[in-house]
Each structure stands twice: as structure tokens, then as C-alpha cells.
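Taken from a larger complex, these chains appear in their original positions, while the remainder are omitted.
Which chain is which? They are A, B, C and D, in the order written, and residues in each are numbered from 1.
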Amino acid sequence: MSKKSMKQGQAPGTVMFTGEQKMESSILSLISYTPEVFNETTDLELERLSTFASDKTSWLNLDGVHDTSLIEHLGRHFNLHPLTLEDIASTQQRPKIEFFDDYVYVVLRMLHLSDKGTLQNEQISIILGKHFVLTLQEIPGDLFEPVRKRLRTNKGRIRKLGADYLFYALIDAIVDAYFIVLESYGERIEALEDQILHYDKQVIEQLSSLKRETLLLRKTIWPLRELLSSLHREESPLMSNEVLTFFRDVQDHSIQVIDTIEIFRELLSSIHDVHLSNMSYRMNEVMKVLTIISTIFIPLSFLVGVYGMNFKVMPELEWQYGYFGVWGIILFVAISMVFYFRRKKWF
Amino acid sequence: MSKKSMKQGQAPGTVMFTGEQKMESSILSLISYTPEVFNETTDLELERLSTFASDKTSWLNLDGVHDTSLIEHLGRHFNLHPLTLEDIASTQQRPKIEFFDDYVYVVLRMLHLSDKGTLQNEQISIILGKHFVLTLQEIPGDLFEPVRKRLRTNKGRIRKLGADYLFYALIDAIVDAYFIVLESYGERIEALEDQILHYDKQVIEQLSSLKRETLLLRKTIWPLRELLSSLHREESPLMSNEVLTFFRDVQDHSIQVIDTIEIFRELLSSIHDVHLSNMSYRMNEVMKVLTIISTIFIPLSFLVGVYGMNFKVMPELEWQYGYFGVWGIILFVAISMVFYFRRKKWF
Amino acid sequence: MSKKSMKQGQAPGTVMFTGEQKMESSILSLISYTPEVFNETTDLELERLSTFASDKTSWLNLDGVHDTSLIEHLGRHFNLHPLTLEDIASTQQRPKIEFFDDYVYVVLRMLHLSDKGTLQNEQISIILGKHFVLTLQEIPGDLFEPVRKRLRTNKGRIRKLGADYLFYALIDAIVDAYFIVLESYGERIEALEDQILHYDKQVIEQLSSLKRETLLLRKTIWPLRELLSSLHREESPLMSNEVLTFFRDVQDHSIQVIDTIEIFRELLSSIHDVHLSNMSYRMNEVMKVLTIISTIFIPLSFLVGVYGMNFKVMPELEWQYGYFGVWGIILFVAISMVFYFRRKKWF
Amino acid sequence: MSKKSMKQGQAPGTVMFTGEQKMESSILSLISYTPEVFNETTDLELERLSTFASDKTSWLNLDGVHDTSLIEHLGRHFNLHPLTLEDIASTQQRPKIEFFDDYVYVVLRMLHLSDKGTLQNEQISIILGKHFVLTLQEIPGDLFEPVRKRLRTNKGRIRKLGADYLFYALIDAIVDAYFIVLESYGERIEALEDQILHYDKQVIEQLSSLKRETLLLRKTIWPLRELLSSLHREESPLMSNEVLTFFRDVQDHSIQVIDTIEIFRELLSSIHDVHLSNMSYRMNEVMKVLTIISTIFIPLSFLVGVYGMNFKVMPELEWQYGYFGVWGIILFVAISMVFYFRRKKWF
């Protein structure tokens, strides 16, 4: 968040990159299609960017949002509001949707697991215009490969419907990916559950880090619910009723994701309870061993101490069977104690 | 949930079975009736499925939703939306209701206890059309036998009212079954309550597993409330006012089910408190025994240790009644201690 | 709840008694009045039940709802909906209100303390018609004696206003009785507070049972709030504005009852905290005694043990004042320890 | 609350005093004013109470609400609803506002600290009519002296504006007094915070009593928020827009009061956590002392016990430097132990 503070004092609407730069130079790529035609240009030069024809649906993708002059150029080209440009370059945005006169602006967070299993969290801005969709990502590599494949192969209805359906398909791909992430968390939580049986200091640390991560996950995903429901409420002219029906499906998924996160959080808190209870149980066990041993042997030690005294006159010491009598008392006391603890169900 | 991830990258509306296949081949069965006539065909062949006559009410039931081509066939036949077909085949749906122009689609979860007492959780899709009801289940065997019996015997108003009443009767049967499941949970909770008096490590594990199960139960049943209230709100033309009155009854039941689950959760958390408090109490008891024994005998052991020393000059050792004097001191100390602990109400 | 499960598979609207039968045969009684006239018939025979004249207000009371044929007879007579009849006979209803075209149906729970102080929980159904009120109880004996007395003695406005005022008066009597019950809980909670000062295992059990009972109390009373507010919202033609003003008063009372229950619950949770803290405190005290005694005497025991060894060559043993020197050391160590613990404020 | 139960069975609208009688006879006093004229009559006789002239604003105050016949007399005089009269005499009311055709009825609780610092909690009813304000208190002595002074001295706008401004001024005085009470609680909480550093059993009791008192305070003040917002919502013709602007100010204050109470409650719960953690810490410290002492001396006691045995054949006892060797071992063990605990950072 440290870049955030640098921004303080800047005029609102100043396009300023506030994240960590993750790639060298930005890459533009363009896909445009009709039900019949499909064109794909990777590594598009900025100069060749012309106004999109209204008879084609265009999808312009930018990898790398650190080049603020490029973003401002795009902003002028597509007539975007300065605050939208500011939001695109600020990579700590909360997911949100904003409706402008001739475009809809959505910020989402794209979550995916790296090959090593760590969670990648990238901001993506999606802009839906009249005949185009604009996507702006922090780094190359995204979750949209299946969408591109469907476009190329003309599979399903994707090339028949317009830009709003593409917009939907991209958001759907992002939300679907949350399930993969949740599955991996589910597995980690299950692994932790097995582990709490082993008395281990690391349990509480893992528990605590899982709690934190689900907390951040929730923060990331929670705004989705409102974002999607405002899509229905606001009734943008850019969005056909047919596509809105599909969005209801994404909404269902996002509720399911949020539900699952809530359940994870409750599971973690229940694991915490079990862990504490186990520690308490162990402590009880340790104390019982100490108490049983002490309670049996401390009085006996006292007893044999008595006959270790050196008084001149100690009649018992002279008795023929004194020593054996003491052993008798010792055994009697020890056995009584054992019975007593048995009855109290201490062992 | 692992099948869910396989679905990632698929086009929305792709009918793909995401559950665990629980039976070999799907079975269709058809019931059609008027107040006077009743026909029942089990193991219907797909080819013989003709458009339902509007003068009869038809109930088509499918056991097994893993055959996606069959589901797509039904979809074309009844003119269902692709997303509905997708939801039917995805067996991890959250309960929900969706209103389409010429049908209402409901997903519910059918809970019943197996003969061995484990909880069976099956997804059921119910579609209400103009003159028909379509039910799609994961496995054969359902909670609808009493409804079928009422249909066959023409008992009550069920054959007099149309498809919407049948729709209601099926949902009612599912919600009624929740009470049976709740009763069994109620009994398990009561059993657990008796058990916490016995100091037992398993208590916390059972408690934890019951908490988890009620959590999942709540997740399953919670959406019902909204689902049913949206039935009243949306005012589908497929649903007569007369039947809506009956739905108010189901709504009452579902609120009662949710209330009961909430109470179960609070009971479990109160059992947890009692359990922790009991463990604390036990620990206190154990510590008191240890402390009483140690406090009485450790000073006495010290005392007899003193007279076990081998100094040349120890006047007390020569005294005639030294030994008995020591016993006197021992008894005095021990008895004082006992009185002290009594006064402190330690035992 | 076990009867509930028997009901599974029954047609909706089937009148079936699901409670525990608490009396042998049902008893009907009828009160009818105008401002001038008052008639009271106890033990009315069903055959003599004629349609109520519109110039009189009639109050028909039934004790015992297990006779389903009787209830069905009444249902036909007063033209009640089958679901209403089903609810009357199902004695596990949640409090609710339902508005029908020509009557209002209310289910409440009547709480009163038996002579032995245990809580009696009885379901009562109240039906307000055009010129009549119908009350259906599980057992004879109710909270309405003061209302009957006011009717007989023509005290206040009760005979001047119509059936809706009677309806109000009955509900008011039921809600007023909740205060009596709450008072008794208040006393039990106060008694428990005194008790936690005494270290006692029963505290946690009483605490736990009080928590459970207030939980059930809340479940019983909570729906009242919505029930009463829907009276204002729905604007039934059966209810005059004048009487609705009185209902606002009942609503205030019910909010006060719910507030009090919430406060009871918070008090109980605060008592729980104090109890746990007390147990912790006691444990600390016990541990301190053990530690003080052990810390003083264990080193001293070691010391006297040293001079109890039987080595041939132990110069100190030969010293004239060796023994007294050891006592000097013992006293010095013991006194230092005591000072040390004093400074640490351990006692 | 015990008087409440006496009321059970009374007809609604029965004026019956349910509190504890706190003074002997009720006292009426009357203030009437125009911008120019000011009259004040204390100890007014009931007979001399005439209908208030519409050219003057009148403020009638009654100290003592136990005289039900007097209240009924006032009720007839000002044409008050029977339920209003009942509420005036029932001194356990929840704060509320009720709008009648020709008056507004407000019940509030007047909190002030007695000279000894205990919290006084008195019910006050305020009735705003066309040209008059009626206040009814349980005991003489109130928070309105500054208002009377402003009236007498004609300071500010109070005599220029009508009865609704007086109504506002009285409520404002009551809400302002809450801040004084909150300050005293704030000081007690701060004092408690200092105290938890000293290990003390009373802490938990004070904590618990403060929790309870803030709970009751919240119950008393919470309804204010809704009460004041309904003032804006209901738009009574008795209240001018100008005065409503002032009420917005009271509303701000009441939100601030509620906020402060919530913060107090969170502070108390945080103090509780610190207290528990401190007790845990102390316990740890005590246990560490015990463990260090025991771990060092118990093995050494064993060692010297070995050479205190009386076996005929014990070669070490004959050795010239055996005794000194044992001392060497003792010192070595003791010093090693001390180093070990140091390294574990136990002291």
C-alpha cells in the first residue's frame, strides 16, 4: 500500500501507477469478429489503433498498466472519464462497477494459483462499450484462453451475440476461477484438520495464516455480489436482456463462492476451538500424571523419612518386624491411592 | 467439488455432469391425470415422449442426470433455457428459483436418512410448465411416494387442482422431510449432552462434527426462505392464488426448520461452553488434590529430614520423648493444615 | 417433535393432531353478549351450535384440540380453510397471523407458571370473524378469566366494542402473562448470580439450562413482533381503527418482552464470564499455595538431606555448633523466601 | 418489575400506578408565557386548572404520578386517550413516541447522578398539545431548571417560539444530561483500566457490574434514535419546520450517546480480555517458579538420599573425598539447570 501514500496531494483524476511494476513494456492485442469473420492481432502498435467499426465486435486487451501515457492515449481514444483512467492505473482497487453514458466500467480481481501453489492476485479492468470490450491487466497471462478458443473455433453462441456477451463471458471466466482457488483452500483446511490431532505449535500459526487469507479473499470477493446485482438494477442500454439472463448465473456462482468462504471461516474457527480444547485436554492429562505420582509417593517419602530419624528412643526400630510392617503400610497406602484414583476415573 | 474445476473454461450453458455418477442408466417415468383419469408409465422410452395434451396434467420424472444428451433432448422438447439445462446437470447447485417466460425452475436439495442413519443429500430440479411438472433426480428412490399414492387413490384435492398444486405437493414433501432429519440431529445433540458429563476426548470431536454438519445443513436450507418468498413476490402466471395460499404453509415450515437449525447451533455452542467449563473444573479438582497432599507432606518430610541428620551434637535426639514430640508436631501440623483447607472449602 | 414425523406423507390440509393428548374429551363453551345482554353456556353440545346472530358478539371456546372430527366440524361451520384446521391441530406451530377473506387467524403460545413453578407452554389458536371470536386451546384452564369477569360485570368498554376488541383483549391477556414468566426468570438469574461466588459445579449446569430456556422463550416470543406489526400493515376490514390503537399498546409490550429476554441472555453470558474468571482465579490461588510451600520446603529438604548422608568424612558433622548452624541457614532461607513472595504480593 | 404482575388481568386502559411511590402527594405547577408576559404558579390547586388560552403558551408540570385519580382528572381535562393515561402511571415504560390527533405523547427516561454518584433513573412523560406542554414526573427535582431560567429571563428565542420549541427544549435538556452520565461511566472505566494491572478479584466483579449497567443504559437510550427519527417521518401538524431543524440536533446527540455506549461496551470487553490474559500470564509466572525450584532440587534431594542409605557395603562412603565429590555433583547439576532455564528464557 506504500505507493498509495505517494499519491496523496495529487489532483483527482491524475493517472498514476500505484502498484509494483511486473513487466517491462505493455502489450496491446486485438480480436475482432462477426459471426462469419475472425481477426486476431497480437502486439498491436498504438498508432494503428483506429476507431472500431460498428459492424464488428472488437476486444482490445492491454497487458501492463504501468505505462500511464499509453493509458491516457487509450482514454482519449475511447473517450473515458479521467477517474476511470486513474482507477485503471491504481492496482489496489476494490471490485466495483460504474455506469457511464457510453460505457460500463468494471474492476475485478483475477485470482489464480501459480504452478507452485501460491495465490496470484491481479487487478483487471473491463470496459464494455457499444461495439467493443477493453480489458486491462497487470501482467500477461490470463484466464481468458478458453474464451479466445471459443471465439476462434466459433463454438457455441459467442460470436453470434455482441460485445455484451463477450463482457459476460470474461467475467464468467474470472468467477469460475474462484472455485479452483477455493478448492485449494478447502484442501489446506482439511490438511490442517488432520494435523490438530498432533500436538504442534505450528497448528496455530497455520490456522492464523489461513484465517488471514480467507479474510483477504472475502474482502476481494464480497463486493462482487453488489456489483452483479447493480447490473440488473441499473439497466444499462449496452446490456441486452438476453445477456442479463446469463449474468444471473454468474450471480448465483458468486453467492456460492461467498457462502463457501463463510463456511471456511466457520470451519477455521471450529478448528481453533478443537485445537484449544485439545491443548486443555493435554494439560489435564499432564497434570493428572503429576498429581497421581506425587500423591502416592510424597506421603510415602514422609513415612520412610520418619524411620530415618536418629532419635535415641524410637521403639519401632527395635521391633522384629518393624521394617516389614512399614512395607505393609506402604503397600496399603499405595494400593488405596490407586483404587481411589481409579474410582475417580483418573486413569 | 473437484468436478467443478473441470468445468472451468467451458462455454456457459454447456450441459456437463459435474457430480459423482450414482446409477447406470437414466430412467424416465410419466404420470398423467385428470380428476377422472389416471395413467402411469414407468421406464418410458424417450422416443415415445410426445407433447403433453393440455387437458391432462403430466408429471415426468427422470432418475439420473448424468446422461447429458438425454437432458439436452428434454431441453429441446420442453423448450428450456441452456442455463437451466446446465444447472440440472451440475449437482452442486445452491437451492434457487428462476422464473422464465413459460416455466418456473426450482432447484432443491432432498435430504433423507439412509437406513444406517447417514444423511443422504441429493439435488432435485423441479420444473413447472403450463400443464406439466418435470422432476429430475440424481438417483432413483425419492420422497414422493406418498404424493404418487394420493394421485393414484385420488385422495384429497390433488387431482382436482392442476400442475401448480402438484408442484406445491412435491416441494411440501421435500420440506416435510427436513423435519425428520432435524429430529435425528436433535437426538444426537441430546446424546452429546449426556456425554459431556463423562470426561472424554471424543466429546470435542463429536461436537465439532455436529457443528460442521449443522453448518452445512444451514447452507442447504437457508436459501429456501428467500426462494419461497420470491414465489409470492414474482407472481408467475403459472401459479394460481389458491395454490399460493398453500405455499404460505411451506414457507412457515421452512422458517421453522431454519429456526430449529439456529437453535441447534446455539445449543451446540452452549454444550461447548459447558464442556470447557467442565474441563476447567476437573483441572481445578486435580490441582487441589495435588496441592493439599503436597502442602501437608512436604513440610513434614522436611521435619523428619532434620532429625535424620547425622550431626554429632543434636540435643533433641538424646531426649527421652524427642521422637514422640516430633510425632506430636507432625500431627499438629497435619491437622492444622486440614482445618485450614476445610475453612477454605477446598474439600 | 416425534409426532411431526408421522405427518410426513400426509396430504397438505389433513387435520391431524400432532401433540401429546393432555385431556380426555374436548369441551365447548360459548359466551355471547351485547352491551345490555350477557349469556354464558359451558359444556355446549356441538349440535346446538347455530350460526351466530350478527346483533350479538359471540365467543366460542374449545378446550382440547385432539378431536380432529370436532375441529373439522367447526371448520365447516365457520367456513375455515383446510390449512387453518391443520394448523389448529398441529400443536408445534410458530406464532403467526394469517389474513383470510372473512377471518383472521392467529396462533400464539400461552405461557404460564404452574403452581410448582415449572413453565407451561400451550398453543392457542384465535380466530376473529365478523361477529365472533373462536379460541382453541390444548387443555382447560387459561389466562382469560379476567376477560370473562370484565364481560360478566360489564366493566370498562369491553361489551360496548365488538368482536375485534375481544380479540385484542385476549391477545393482551396472553402478552401480559409473559411478564409474569419473565419475572420468575429474572429471579432465577439473580439467584444464580449470588451462587457463582460459591465455587460450585452446578453453576455451569444451571447457567446452561437457563440459557437454553431463554433461547426457547425467545423462539416463542420473537415472531410476535412481526405478527403484531403485520396487523397494522395488512389493514383487515375486520379490525376497526379504534382497536388498532389498542394493539399498538400490545406491540409496545411485546417489544419490552423481547428486550428483556435479550438482556437476560446478555446477563447470562456475563455471569458465564464471571464464573470462568472466578475459576481461573481460584486456580491461581491454589497454584500459589502449592508454589509457596514447595519453593520454601523443597530446598530445605535437600539441605537436611545433605547432612543425613553417611559419608565417613563429613567435617561439618563434627562441628560443635553444626546442627545449630544448619537451623540458622534453614531459618534464613525460609524467611528470605517469605519476604520474596511478600514483595511479589503472592500473599 | 413486581408491580407489573399485579396489573395482569386488568382491563387495558386502566390507570394503575405500577412503580414505587417516591413522594407523598403530587404537586402541580404552571408556567404560562408570551414573548412579553411570564406567569409562574407553583403548587397549583387542581380546581383552578382552566382551559389554556390560545394566546399564551402554557407548561403544566406534575411531580408524582402515583395519584391515579389526579391523572384521570388531567386526562379528561386535556382529552387524553386512556392508553396514554395508563402509560403515564406505569413507570417501567420503554422510551417511545405516539402521535394522536391533537397531541403528541413522549415517554423518556431522565438519568442523573445523585450527589453520592449513584444513577437516578426516572420516567418522564411529555405531552405536546396545541398551546401547551404537559410534563409528568415521578419525583420533584428535574433537569429543567435551566429551561425555566431561560423562560423567566426571556433569554434567547425560547419565549418567541411556541409550545413545540418548549417541547424541544425539554427533550434537549434530557438528552444533554446523558452526556454527564456517560462521562461518569467513562471515568469509572478508566479507573478500572488502571486497576487491572493489580491482580485483584474485584476487577471481574466491577467489570461485570459495569457491563450490566451499560447494558441497561443502552436499553434505556437505544429507542431514542427511532423515536426522534419518527418525529421527522410522521410530520405532526403540532411541530413547525423550524423546530424540526432543532430536533435534528438532538438526533445527532442521541446518535453520539449511543455510539459512546457501544464504545464503552467494546472497551469493557477489551478490558476483560486483558484481565484474562493477565491472569494467564500470572499463572505462567507462578508455574515457572515452581518448576524451576522443583526441577533443580528434586533430583538433588534424590542424590543426597542415595548416600543416606544404610547399606553395609557402599564403597563411596569410605572414600576420602566422597562427600566433597557429592557437593561437586550437586553444584554442577544446579548450575547446569540454571543455564538451561536461562537459555529457555524462563528467568
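Criterion: a residue touches a chain if its C-beta (ideal position, glycine included) is under 8 Å from a C-beta of that chain, and two chains touch if they have at least 3 such contacts.
This one's a predicted model, so the numbers in the text were calculated from it and none came from an experiment.
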Given 4 placed chains, full-complex copy number: 5
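FYI, only the chains that are shown with their structure count from here on.
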Least step count from subunit B to subunit C, where 1 means the two chains touch: 1
Shared interface partners, meaning chains that touch subunit A and subunit C: B
Interface numbering overlap (same over half, different under half) for subunit A and subunit B: different
Centre-to-centre distance between subunit D and subunit B (centres being mean Cα positions), rounded to whole Å: 42
Computed distance of Cα centres, subunit B from subunit A, in Å: 26
Residue list for subunit A, restricted to those that touch at least two other chains: 308
Topology of the chain contact graph, where touching chains are joined (line, ring, star, complete, other): line
Listing of all chain pairs that touch each other, if any do: A-B, B-C, C-D
Parts of subunit C lying in touch with subunit D, wherever the complex brings them together: 145-146, 150, 155-158, 168-169, 172-173, 176-177, 179-180, 182-183, 186, 245-246, 248-249, 252, 255-256, 259, 263, 266-267, 270-271, 273-274, 277-278, 280-281, 283-284, 287-288, 290-291, 294-295, 298-299, 301-302, 305-306, 308-314, 345-346
Subunit B-facing residues of subunit C, complex: 1-2, 4-5, 7-14, 81, 83, 86-87, 92-94, 96, 98, 199, 201, 204-205, 208, 211-212, 215-216, 219, 272, 275-276, 279-280, 282-283, 286-287, 289-290, 293-294, 297-298, 300-301, 304-305, 307-310, 314, 316-323, 326, 330
